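Structure below; questions to follow.
Yeah, one chain of the complex is gone here, protein chain that is, but the others are all in their spots.
Residue numbering begins at 1 within each chain, and the chains themselves are lettered A, B and C in the order written.
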Amino acid sequence: MSTRYAVITFPGSNGEHDALKAVELGLQQPVEPVWYKETSLDRFDALLLPGGFSYGDYLRPGAIAQFAPIMSAVEEFASAGGPVLGICNGFQVLTEARLLPGALLRNQALEFRCRWLHVRTENNQTAWTSSLDMGEILYLPIAHGDGRYFAEPELVQELEDNDQIVFRYCSPTGETDGSANPNGSVNEIAGISNRAGNVVGLMPHPERAYDALIGGADGLRILSAVLAAGASKLGTS
Amino acid sequence: MSATDQKTDQIWLVEVFVSLKPAVNDPQGLAIADGLHMLGYDEVQDVRAGKYMQLHVAGADKASVESRVSEMCEKLLANTVIESYRFDVRQAQSE
Amino acid sequence: MSATDQKTDQIWLVEVFVSLKPAVNDPQGLAIADGLHMLGYDEVQDVRAGKYMQLHVAGADKASVESRVSEMCEKLLANTVIESYRFDVRQAQSE
Partner (left out) sequence: MQVTPEVLAEVALTRDEYDLIVEKLGREPSPVELGMFGAMWSEHCGYKNSRPLLKRFPTTGEHVLQGPGENAGAVDIGDGLAAVFKIESHNHPSAVEPYQGAATGVGGIVRDIFTMGARPTALLNSLRFGPLTEPRTQYLFSGVVGGIGGYGNCLGIPTVSGDIFFHKSYAGNPLVNAMCVGIAPQDQITTAEASGVGNLVVLVGADTGRDGIQGATFASVVNPEESHRGVIQVGNPFLEKLLIEACLELLQTPHVVAMQDLGAAGLTSSAVECASRGTVGIEIDVDQVSRRETGMTPYEVMLSESQERMLVVVRPEGLEAVQRIFDYYDLHSDVIGTVTDDGNVRIKSGDEVVADVPARIYTDECPTYTREGIEKQAVVTLREFDLNSVPDLEPTQAGDALKRLLGAPNIGSRKPVTQTYDHTILSNTVVAPIKADAAVIRVKGTDSGLAVKTDCNPRYCYLEPFAGGAHAVAEAARNVSCVGAQPLAITNCLNFGNPEDPGVYYQMQQAVDGMSAACNALGIPVISGNVSLYNESGDTAIFPTPTVGIVGRLEDVNRYAQMGFEGGGAVYVLGNAAGTLGASEYLELLHGRTAGAPPAIDLEQEVRVQTVVRNLISSGIINVAHDTSEGGLGVALAESCIVSGVGLQADLADVLAASGDRLDRALFGEAASRIFVEVSPDKEAELTEQLEDAGVAFIRVGDTGGDRLTINGMVDELVADLEAAWSAALLSHSIDPDTSSSVPGRSF
(Lines give C-alpha, C1' and ligand atoms only; values in the text may rest on other atoms or scores of the structure.)
Protein backbone atom coordinates (compact mmCIF):
# COMPACT_ATOMS: atom_id res chain seq x y z
CA MET A 1 0.00 0.00 0.00
CA SER A 2 1.37 3.34 -0.88
CA THR A 3 0.83 6.63 0.87
CA ARG A 4 -0.33 9.46 -1.36
CA TYR A 5 1.23 12.78 -0.49
CA ALA A 6 -0.05 16.18 -1.54
CA VAL A 7 2.24 19.20 -1.75
CA ILE A 8 0.03 22.25 -1.28
CA THR A 9 1.37 24.99 -3.50
CA PHE A 10 0.51 28.66 -3.16
CA PRO A 11 1.56 31.44 -5.49
CA GLY A 12 5.06 32.18 -4.23
CA SER A 13 5.73 28.80 -2.65
CA ASN A 14 9.19 27.68 -3.68
CA GLY A 15 9.81 24.53 -1.70
CA GLU A 16 7.34 22.44 -3.67
CA HIS A 17 10.04 21.15 -5.98
CA ASP A 18 12.10 19.79 -3.09
CA ALA A 19 9.06 18.34 -1.33
CA LEU A 20 8.01 16.52 -4.48
CA LYS A 21 11.50 15.15 -5.10
CA ALA A 22 12.03 14.11 -1.49
CA VAL A 23 8.88 12.01 -1.52
CA GLU A 24 9.42 10.71 -5.03
CA LEU A 25 13.16 9.97 -4.81
CA GLY A 26 13.63 9.61 -1.09
CA LEU A 27 10.49 7.66 -0.20
CA GLN A 28 9.40 6.30 -3.57
CA GLN A 29 5.83 7.24 -2.81
CA PRO A 30 3.22 8.84 -5.06
CA VAL A 31 3.10 12.60 -4.70
CA GLU A 32 1.39 15.45 -6.51
CA PRO A 33 1.45 19.20 -6.31
CA VAL A 34 -1.92 20.71 -5.44
CA TRP A 35 -2.41 24.27 -6.63
CA TYR A 36 -4.03 26.66 -4.19
CA LYS A 37 -7.12 27.08 -6.33
CA GLU A 38 -8.16 23.47 -5.88
CA THR A 39 -10.75 22.62 -3.30
CA SER A 40 -10.56 18.89 -2.65
CA LEU A 41 -7.92 16.74 -0.98
CA ASP A 42 -9.90 13.53 -0.87
CA ARG A 43 -7.38 11.58 -2.87
CA PHE A 44 -4.50 12.10 -0.43
CA ASP A 45 -3.24 10.43 2.73
CA ALA A 46 -0.81 13.10 3.91
CA LEU A 47 -0.33 16.81 3.27
CA LEU A 48 2.88 18.78 3.02
CA LEU A 49 2.78 22.57 3.10
CA PRO A 50 6.20 23.48 1.68
CA GLY A 51 8.44 26.44 2.26
CA GLY A 52 8.71 29.59 0.25
CA PHE A 53 7.25 33.03 0.13
CA SER A 54 3.54 32.56 -0.43
CA TYR A 55 2.14 35.82 -1.78
CA GLY A 56 5.64 37.21 -1.49
CA ASP A 57 5.43 36.98 2.30
CA TYR A 58 4.02 40.47 1.94
CA LEU A 59 2.12 41.74 4.98
CA ARG A 60 3.16 38.75 7.13
CA PRO A 61 4.48 35.35 6.04
CA GLY A 62 1.53 33.04 5.54
CA ALA A 63 -1.04 35.77 6.16
CA ILE A 64 -2.63 35.87 2.75
CA ALA A 65 -2.20 32.16 1.99
CA GLN A 66 -4.40 31.21 4.94
CA PHE A 67 -7.39 32.38 2.89
CA ALA A 68 -6.52 30.55 -0.32
CA PRO A 69 -9.33 28.32 -1.58
CA ILE A 70 -7.46 25.08 -0.80
CA MET A 71 -7.21 26.01 2.88
CA SER A 72 -10.78 24.95 3.68
CA ALA A 73 -9.90 21.47 2.46
CA VAL A 74 -6.68 21.56 4.49
CA GLU A 75 -8.65 22.48 7.59
CA GLU A 76 -11.13 19.71 6.95
CA PHE A 77 -8.35 17.21 6.39
CA ALA A 78 -6.67 18.28 9.60
CA SER A 79 -9.77 18.22 11.71
CA ALA A 80 -10.50 14.73 10.43
CA GLY A 81 -7.14 13.71 11.88
CA GLY A 82 -5.17 13.53 8.64
CA PRO A 83 -1.41 14.09 8.89
CA VAL A 84 -0.39 17.62 7.90
CA LEU A 85 3.20 18.86 7.92
CA GLY A 86 3.95 22.56 7.55
CA ILE A 87 7.55 23.32 6.66
CA CYS A 88 8.95 26.83 7.10
CA ASN A 89 6.46 28.99 5.18
CA GLY A 90 4.02 26.09 5.51
CA PHE A 91 4.46 26.34 9.29
CA GLN A 92 3.78 30.08 9.06
CA VAL A 93 0.60 29.42 7.06
CA LEU A 94 -0.60 26.92 9.67
CA THR A 95 -0.08 29.37 12.52
CA GLU A 96 -1.79 32.18 10.62
CA ALA A 97 -4.69 29.81 9.91
CA ARG A 98 -4.72 28.95 13.65
CA LEU A 99 -4.26 25.28 12.90
CA LEU A 100 -1.21 25.61 15.11
CA PRO A 101 -0.86 27.99 18.06
CA GLY A 102 1.51 30.96 18.31
CA ALA A 103 3.22 32.99 15.64
CA LEU A 104 6.49 33.18 13.75
CA LEU A 105 8.26 36.51 13.90
CA ARG A 106 11.21 38.11 12.23
CA ASN A 107 14.49 36.44 13.22
CA GLN A 108 16.09 38.10 16.20
CA ALA A 109 19.12 39.03 14.07
CA LEU A 110 16.78 40.61 11.49
CA GLU A 111 18.49 38.63 8.76
CA PHE A 112 17.76 35.57 6.73
CA ARG A 113 19.67 32.51 7.97
CA CYS A 114 20.61 29.56 5.82
CA ARG A 115 22.64 26.73 7.32
CA TRP A 116 22.58 23.16 8.51
CA LEU A 117 21.90 22.63 12.22
CA HIS A 118 20.73 20.11 14.75
CA VAL A 119 17.34 19.63 16.35
CA ARG A 120 16.37 17.28 19.18
CA THR A 121 13.21 15.23 19.12
CA GLU A 122 11.00 16.20 22.05
CA ASN A 123 7.90 14.20 21.22
CA ASN A 124 7.87 11.02 19.16
CA GLN A 125 4.15 10.46 19.43
CA THR A 126 3.01 12.78 16.65
CA ALA A 127 2.02 11.67 13.16
CA TRP A 128 5.32 12.96 11.80
CA THR A 129 7.72 11.84 14.52
CA SER A 130 6.50 8.36 15.35
CA SER A 131 9.52 6.70 13.76
CA LEU A 132 11.99 8.80 15.75
CA ASP A 133 13.42 8.00 19.16
CA MET A 134 12.83 10.41 21.99
CA GLY A 135 15.83 12.72 22.16
CA GLU A 136 16.99 11.70 18.69
CA ILE A 137 19.14 14.39 17.09
CA LEU A 138 18.52 15.26 13.46
CA TYR A 139 20.76 17.24 11.13
CA LEU A 140 18.69 19.50 8.87
CA PRO A 141 19.03 22.76 6.95
CA ILE A 142 17.20 25.94 7.83
CA ALA A 143 16.55 28.82 5.44
CA HIS A 144 14.30 31.51 6.77
CA GLY A 145 13.98 35.12 7.82
CA ASP A 146 10.88 34.76 9.97
CA GLY A 147 11.41 31.76 12.17
CA ARG A 148 11.30 33.17 15.69
CA TYR A 149 8.57 31.18 17.35
CA PHE A 150 6.55 33.30 19.72
CA ALA A 151 3.67 32.63 22.06
CA GLU A 152 2.52 34.32 25.24
CA PRO A 153 4.13 32.75 28.33
CA GLU A 154 0.94 30.96 29.42
CA LEU A 155 0.59 29.42 25.99
CA VAL A 156 4.23 28.31 25.98
CA GLN A 157 3.63 26.64 29.31
CA GLU A 158 0.58 24.94 27.92
CA LEU A 159 2.58 23.66 24.96
CA GLU A 160 5.24 22.34 27.30
CA ASP A 161 2.67 20.69 29.54
CA ASN A 162 0.86 19.08 26.63
CA ASP A 163 4.01 17.85 24.92
CA GLN A 164 3.24 19.93 21.88
CA ILE A 165 6.85 20.95 21.43
CA VAL A 166 8.15 18.51 18.87
CA PHE A 167 11.65 19.74 18.06
CA ARG A 168 14.12 22.08 19.75
CA TYR A 169 17.30 23.56 18.32
CA CYS A 170 20.30 21.91 19.95
CA SER A 171 24.06 21.52 19.77
CA PRO A 172 25.50 18.56 17.85
CA THR A 173 25.47 16.64 21.10
CA GLY A 174 21.93 17.60 22.03
CA GLU A 175 22.33 20.51 24.45
CA THR A 176 19.55 23.08 24.30
CA ASP A 177 21.35 25.86 26.13
CA GLY A 178 20.36 28.53 23.63
CA SER A 179 23.68 28.69 21.81
CA ALA A 180 22.25 26.74 18.90
CA ASN A 181 19.14 28.88 18.53
CA PRO A 182 19.33 30.46 15.06
CA ASN A 183 16.44 32.88 15.31
CA GLY A 184 15.53 33.70 18.91
CA SER A 185 12.63 31.26 19.23
CA VAL A 186 11.16 31.02 22.69
CA ASN A 187 12.31 27.87 24.55
CA GLU A 188 14.46 26.90 21.50
CA ILE A 189 11.31 25.79 19.70
CA ALA A 190 11.97 24.51 16.18
CA GLY A 191 8.69 22.68 15.70
CA ILE A 192 5.33 22.15 17.39
CA SER A 193 2.18 20.10 16.95
CA ASN A 194 -1.48 20.60 17.59
CA ARG A 195 -3.09 18.88 20.58
CA ALA A 196 -4.04 15.83 18.53
CA GLY A 197 -0.54 15.44 17.10
CA ASN A 198 -1.61 15.10 13.49
CA VAL A 199 -0.63 18.66 12.51
CA VAL A 200 3.04 19.49 12.87
CA GLY A 201 4.92 22.64 11.86
CA LEU A 202 8.68 23.14 11.84
CA MET A 203 11.16 25.69 10.54
CA PRO A 204 13.94 23.30 9.38
CA HIS A 205 13.61 21.65 5.98
CA PRO A 206 13.33 17.86 6.09
CA GLU A 207 12.53 17.88 2.37
CA ARG A 208 15.99 19.28 1.59
CA ALA A 209 17.69 16.48 3.54
CA TYR A 210 16.98 13.31 1.62
CA ASP A 211 20.38 12.39 0.21
CA ALA A 212 23.90 12.23 1.65
CA LEU A 213 25.29 13.95 -1.46
CA ILE A 214 23.46 17.16 -0.60
CA GLY A 215 24.37 17.07 3.09
CA GLY A 216 22.29 14.38 4.75
CA ALA A 217 19.17 12.25 4.68
CA ASP A 218 17.71 12.83 8.15
CA GLY A 219 14.72 14.58 6.66
CA LEU A 220 13.40 11.25 5.46
CA ARG A 221 13.07 10.16 9.10
CA ILE A 222 10.34 12.78 9.44
CA LEU A 223 8.72 12.54 6.03
CA SER A 224 8.48 8.75 6.27
CA ALA A 225 6.82 8.63 9.68
CA VAL A 226 3.38 8.52 8.16
CA LEU A 227 4.45 5.46 6.20
CA ALA A 228 5.65 3.58 9.22
CA ALA A 229 2.39 4.37 10.94
CA GLY A 230 0.68 2.53 8.11
CA ALA A 231 -0.63 5.92 7.47
CA SER A 232 -3.67 7.00 5.91
CA LYS A 233 -5.84 9.61 7.43
CA LEU A 234 -5.75 8.73 11.07
CA GLY A 235 -9.31 8.36 12.18
CA THR A 236 -10.93 8.68 8.76
CA SER A 237 -11.36 6.58 5.61
CA MET B 1 -23.22 41.82 -1.86
CA SER B 2 -20.33 44.18 -1.91
CA ALA B 3 -20.67 47.83 -1.15
CA THR B 4 -19.38 48.87 -4.57
CA ASP B 5 -22.65 47.92 -6.20
CA GLN B 6 -24.42 50.79 -4.54
CA LYS B 7 -25.01 53.92 -6.52
CA THR B 8 -24.42 56.26 -3.64
CA ASP B 9 -20.95 54.97 -2.81
CA GLN B 10 -18.24 57.37 -1.92
CA ILE B 11 -14.53 56.76 -1.77
CA TRP B 12 -12.90 56.75 1.63
CA LEU B 13 -9.28 56.95 2.57
CA VAL B 14 -8.54 54.47 5.31
CA GLU B 15 -5.30 54.55 7.24
CA VAL B 16 -4.49 51.42 9.21
CA PHE B 17 -1.77 51.33 11.87
CA VAL B 18 -0.54 47.99 13.10
CA SER B 19 1.88 47.62 15.99
CA LEU B 20 3.34 44.72 17.91
CA LYS B 21 1.71 44.06 21.26
CA PRO B 22 3.76 45.24 24.21
CA ALA B 23 4.72 41.71 25.29
CA VAL B 24 6.25 40.93 21.91
CA ASN B 25 9.95 41.54 21.58
CA ASP B 26 10.66 43.99 18.75
CA PRO B 27 14.25 43.59 17.51
CA GLN B 28 13.55 45.89 14.64
CA GLY B 29 12.51 48.71 16.93
CA LEU B 30 15.65 48.09 18.96
CA ALA B 31 17.80 48.19 15.84
CA ILE B 32 16.25 51.47 14.76
CA ALA B 33 16.84 52.93 18.23
CA ASP B 34 20.47 51.76 18.06
CA GLY B 35 20.82 53.32 14.65
CA LEU B 36 19.47 56.62 15.94
CA HIS B 37 21.78 56.53 18.93
CA MET B 38 24.72 55.82 16.66
CA LEU B 39 23.77 58.95 14.74
CA GLY B 40 23.81 60.89 17.99
CA TYR B 41 20.09 61.10 18.71
CA ASP B 42 20.49 60.21 22.36
CA GLU B 43 17.15 61.73 23.26
CA VAL B 44 15.38 58.76 21.66
CA GLN B 45 14.26 56.53 24.50
CA ASP B 46 12.66 53.71 22.60
CA VAL B 47 11.26 52.81 19.23
CA ARG B 48 8.55 50.35 18.27
CA ALA B 49 8.22 49.40 14.63
CA GLY B 50 4.93 48.67 12.95
CA LYS B 51 3.02 48.82 9.73
CA TYR B 52 1.09 51.54 8.03
CA MET B 53 -1.39 50.94 5.24
CA GLN B 54 -3.42 53.32 3.16
CA LEU B 55 -6.54 51.89 1.54
CA HIS B 56 -9.05 53.45 -0.76
CA VAL B 57 -12.40 51.89 -0.01
CA ALA B 58 -15.82 52.48 -1.53
CA GLY B 59 -18.74 52.68 0.86
CA ALA B 60 -22.03 54.37 1.48
CA ASP B 61 -21.13 55.97 4.78
CA LYS B 62 -18.37 56.18 7.32
CA ALA B 63 -19.93 53.80 9.81
CA SER B 64 -20.34 50.99 7.33
CA VAL B 65 -16.77 51.45 6.06
CA GLU B 66 -15.52 51.35 9.61
CA SER B 67 -17.26 48.12 10.32
CA ARG B 68 -15.90 46.51 7.14
CA VAL B 69 -12.36 47.73 7.81
CA SER B 70 -12.45 46.44 11.32
CA GLU B 71 -13.31 42.99 9.91
CA MET B 72 -10.44 43.28 7.44
CA CYS B 73 -8.07 44.05 10.26
CA GLU B 74 -9.27 41.15 12.39
CA LYS B 75 -9.08 38.70 9.54
CA LEU B 76 -6.05 39.76 7.58
CA LEU B 77 -4.38 43.09 8.16
CA ALA B 78 -3.26 42.31 11.69
CA ASN B 79 -2.43 39.05 13.40
CA THR B 80 -4.08 39.59 16.74
CA VAL B 81 -1.88 36.97 18.36
CA ILE B 82 0.99 39.40 18.18
CA GLU B 83 -0.34 42.68 16.87
CA SER B 84 -2.84 45.38 17.70
CA TYR B 85 -4.30 47.80 15.22
CA ARG B 86 -6.25 51.01 14.88
CA PHE B 87 -7.53 52.89 11.88
CA ASP B 88 -8.88 56.21 10.66
CA VAL B 89 -11.49 56.64 7.97
CA ARG B 90 -12.06 59.88 6.14
CA GLN B 91 -13.44 60.98 2.83
CA ALA B 92 -10.87 60.73 0.08
CA GLN B 93 -10.11 63.95 -1.71
CA SER B 94 -11.43 63.83 -5.21
CA GLU B 95 -8.56 64.27 -7.61
CA MET C 1 24.96 68.57 23.12
CA SER C 2 21.90 66.39 23.10
CA ALA C 3 18.54 67.51 24.34
CA THR C 4 18.44 64.91 27.10
CA ASP C 5 20.92 66.83 29.15
CA GLN C 6 18.44 69.55 29.85
CA LYS C 7 16.61 69.55 33.13
CA THR C 8 13.34 70.77 31.73
CA ASP C 9 12.98 67.94 29.26
CA GLN C 10 9.64 66.34 28.70
CA ILE C 11 8.87 63.05 27.03
CA TRP C 12 7.11 63.15 23.69
CA LEU C 13 5.38 60.42 21.77
CA VAL C 14 6.33 60.64 18.13
CA GLU C 15 4.50 58.68 15.47
CA VAL C 16 6.26 58.41 12.13
CA PHE C 17 4.46 57.30 9.00
CA VAL C 18 6.54 56.29 6.01
CA SER C 19 5.02 55.48 2.66
CA LEU C 20 6.32 54.75 -0.80
CA LYS C 21 6.27 57.70 -3.14
CA PRO C 22 3.31 57.65 -5.49
CA ALA C 23 4.98 56.39 -8.68
CA VAL C 24 7.00 53.71 -6.92
CA ASN C 25 5.85 50.16 -7.50
CA ASP C 26 4.37 48.66 -4.34
CA PRO C 27 4.18 44.88 -4.68
CA GLN C 28 3.28 44.55 -1.04
CA GLY C 29 0.27 46.81 -1.40
CA LEU C 30 -0.81 44.92 -4.52
CA ALA C 31 -0.60 41.60 -2.68
CA ILE C 32 -2.59 42.91 0.29
CA ALA C 33 -5.27 44.22 -2.06
CA ASP C 34 -5.42 40.81 -3.76
CA GLY C 35 -5.73 39.16 -0.36
CA LEU C 36 -8.61 41.42 0.60
CA HIS C 37 -10.31 40.74 -2.71
CA MET C 38 -9.88 37.00 -2.15
CA LEU C 39 -11.73 37.50 1.12
CA GLY C 40 -14.55 39.24 -0.72
CA TYR C 41 -13.74 42.85 0.13
CA ASP C 42 -14.32 44.05 -3.39
CA GLU C 43 -14.89 47.60 -2.23
CA VAL C 44 -11.14 47.95 -1.66
CA GLN C 45 -9.78 49.88 -4.59
CA ASP C 46 -6.13 49.96 -3.77
CA VAL C 47 -3.68 49.51 -0.94
CA ARG C 48 -0.33 51.14 -0.34
CA ALA C 49 1.89 49.63 2.31
CA GLY C 50 4.27 51.57 4.51
CA LYS C 51 5.92 51.75 7.87
CA TYR C 52 4.74 53.04 11.17
CA MET C 53 7.07 53.80 14.06
CA GLN C 54 6.41 54.99 17.59
CA LEU C 55 9.25 56.77 19.30
CA HIS C 56 9.56 58.17 22.77
CA VAL C 57 11.77 61.20 22.58
CA ALA C 58 12.95 63.60 25.25
CA GLY C 59 12.91 67.28 24.40
CA ALA C 60 12.33 70.72 25.77
CA ASP C 61 9.49 71.69 23.49
CA LYS C 62 7.49 70.46 20.59
CA ALA C 63 9.22 72.56 17.98
CA SER C 64 12.67 71.33 18.85
CA VAL C 65 11.50 67.72 18.90
CA GLU C 66 9.92 68.21 15.51
CA SER C 67 13.09 69.53 14.04
CA ARG C 68 15.16 66.64 15.43
CA VAL C 69 12.64 64.03 14.23
CA SER C 70 12.59 65.48 10.80
CA GLU C 71 16.37 65.05 10.68
CA MET C 72 16.02 61.46 11.88
CA CYS C 73 13.54 60.77 9.10
CA GLU C 74 15.83 62.22 6.46
CA LYS C 75 18.85 60.34 7.71
CA LEU C 76 17.53 56.98 8.79
CA LEU C 77 13.83 56.42 9.24
CA ALA C 78 12.83 56.90 5.64
CA ASN C 79 14.68 56.13 2.46
CA THR C 80 13.91 59.36 0.67
CA VAL C 81 14.92 57.93 -2.68
CA ILE C 82 11.69 55.97 -2.74
CA GLU C 83 9.77 56.92 0.39
CA SER C 84 8.08 59.96 1.84
CA TYR C 85 7.29 60.47 5.50
CA ARG C 86 5.26 62.50 7.90
CA PHE C 87 5.07 62.51 11.67
CA ASP C 88 3.05 63.64 14.65
CA VAL C 89 4.50 64.79 17.95
CA ARG C 90 2.51 64.96 21.15
CA GLN C 91 3.20 64.84 24.84
CA ALA C 92 3.52 61.29 26.07
CA GLN C 93 1.09 60.28 28.75
CA SER C 94 2.90 59.72 31.95
CA GLU C 95 2.50 56.08 32.94
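We adopt the following convention: a residue touches a chain if its C-beta (ideal position, glycine included) is under 8 Å from a C-beta of that chain, and two chains touch if they have at least 3 such contacts.
The structure displayed is predicted, hence computed values, not measured ones.
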| item | value |
| --- | --- |
| Option from B:Q28, B:Q54 or B:N79 whose C-beta touches the chain left out | B:Q28 |
| Chain C residues that touch the omitted chain in the full complex | 18, 20-21, 23-28, 30-31, 49-51, 76-77, 79, 81-83 |
| Residues of chain A (touch criterion as defined above) contacting the omitted chain | 11-12, 14-15, 17-18, 21-22, 35, 51-53, 55-58, 60-61, 106-107, 109-116, 141, 143-146, 205, 207-208, 210-211, 213-215 |
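The working rule: only the chains that are shown with their structure count from here on.
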| item | value |
| --- | --- |
| Separation of chain A from chain C, taking each centre as the mean of its C-alpha atoms, in whole Å | 36 |
| Mean-CA-position distance for chain B and chain A (Å) | 31 |
| Centre-of-Cα separation between chain C and chain B, whole angstrom | 11 |
| Two or more partner chains touched - positions in chain B | 51, 75-77 |
| Per-residue multi-chain contacts in chain A, two or more chains | 59, 63-64, 67 |
| Touching residues (chain side chain A, partner chain C) in the complex | 55-56, 58-59, 63-64, 67-68 |
| Touch list for chain C against partner chain B, complex | 2-4, 9, 11, 15, 17-19, 29, 32, 35-36, 39-59, 68, 71-72, 75-77 |
| List of chain C residues in touch with chain A within their complex | 27-28, 31-32, 34-35, 38-39, 49 |
